[in-house]
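All protein chains but one are shown in place.
Let's look at subunit A:
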């Protein structure tokens, strides 16, 4: 268990078996349902559990048991206090290498940073948590990027120590264990896994571990909501999980049917939302030329061959990206031509530009994207509809570095690519993900082939008025339909879908399959 914690300090040599266990773990299971409402604002925080307890009490075990017994849950992050050891000065470093640095003292932990990272994650923002090397006793240059957890478990001996941290927890646990049992586990672990002498272990225990436990760790248990036994704790974990599940249930939200065809539904006040006009939607539409109409005719025809479909999708995406690029910022620039004449033109002035495609069908725009932007990073998001209720689920997030880092994201311009905006559920989630990262809404340019005027775009527009939506065409109708589901999932083995009319069919299928 606590392979990495201060025990290493009294190791005779640093270069013995030294590896960092995977205490920070990101577990993804069934995708993350929406964490925001129809107005685009976040409606739930991530659920944060703090687990404290002595070294060897079984905190990591409890955390893992909770994750296991929650079963079908969205993504979980286990955040270890070990990540937040302070950046050490040269003197501290010398002490550490001489096994004379007290790693069990609260001051060794960068509590404000721990709280800041946890707070960002709780607010569903990204966090770049430090990575601590137990080999060099130093914080590494490159932090680890975390985003998108619905449940965060923060564990560490000092997890309940800091009032700033305590404020962030929705549930505070203390793992209670006999001192002799903890010591027994510690000796067993350090001897077996690190090849250390019992004498050395005991010396360190008496010098640092025990005083820290008595002075700081044990008193912090009065802050706990629940005291969990350090062994034979199945019942306790079961109770905890029931509690967490109920809390998550309260927070879950279902709003997709309403998004899909908003004018068919009534608002809480009883009035019907009128169908949006094109002006309301504030779409930026590619000039409707003869060639564009011809391209659309080929793409819409079900008789078109696969080769034709792919070729004209690529051609259209290129046109669309060229058109979308004019919405980046530009600044004047004068250059000298090979004829030695001056020319005052423009230069694109955005600090960072990147693309993010919503898989799978956003991939159909990537060829065109690459034809006009060959040297910018390209991220992807996988958002899938839940088979039974059609709710969007965030399954995979792979964003460019310029979005992962918040200070860069605030300067970044992002082309968000998806083949069409029908229900708008995936687009909605993708925009929310970018905003969570600190991207400015007016820096998001959504590029798509087709928008359904009567579909979810009106809610998307209302929630995110500043996002630019660039489309090659607009269809009028969204129609409800049912297609055969998988293995009897959903209602009567069918799955609800929303089709655009006249539409292009399933672009992802036609482009890839």
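Just so it is clear, a residue touches a chain if its C-beta (ideal position, glycine included) is under 8 Å from a C-beta of that chain, and two chains touch if they have at least 3 such contacts; residues count from 1.
Note that contacts and distances are computed from a predicted model.
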Which of "GTP-binding protein", "TBC1 domain family member 13", "Cyclin domain-containing protein" or "uracil phosphoribosyltransferase" matches, in UniProt, the chain that is not displayed: "uracil phosphoribosyltransferase"
Omitted-chain contact residue, chosen from A:325, A:383 or A:451: A:325
Touching residue (missing chain; options A:221, A:384 or A:506): A:506
Contacting the left-out chain in the complete assembly, out of A:39, A:215, A:301 or A:442: A:301
Positions on subunit A where the hidden chain makes contact: 287, 289-291, 293-294, 296-297, 300-303, 311, 315, 318-319, 322, 325-326, 328, 330-333, 335-339, 341-348, 371-372, 374, 479, 499-506, 510
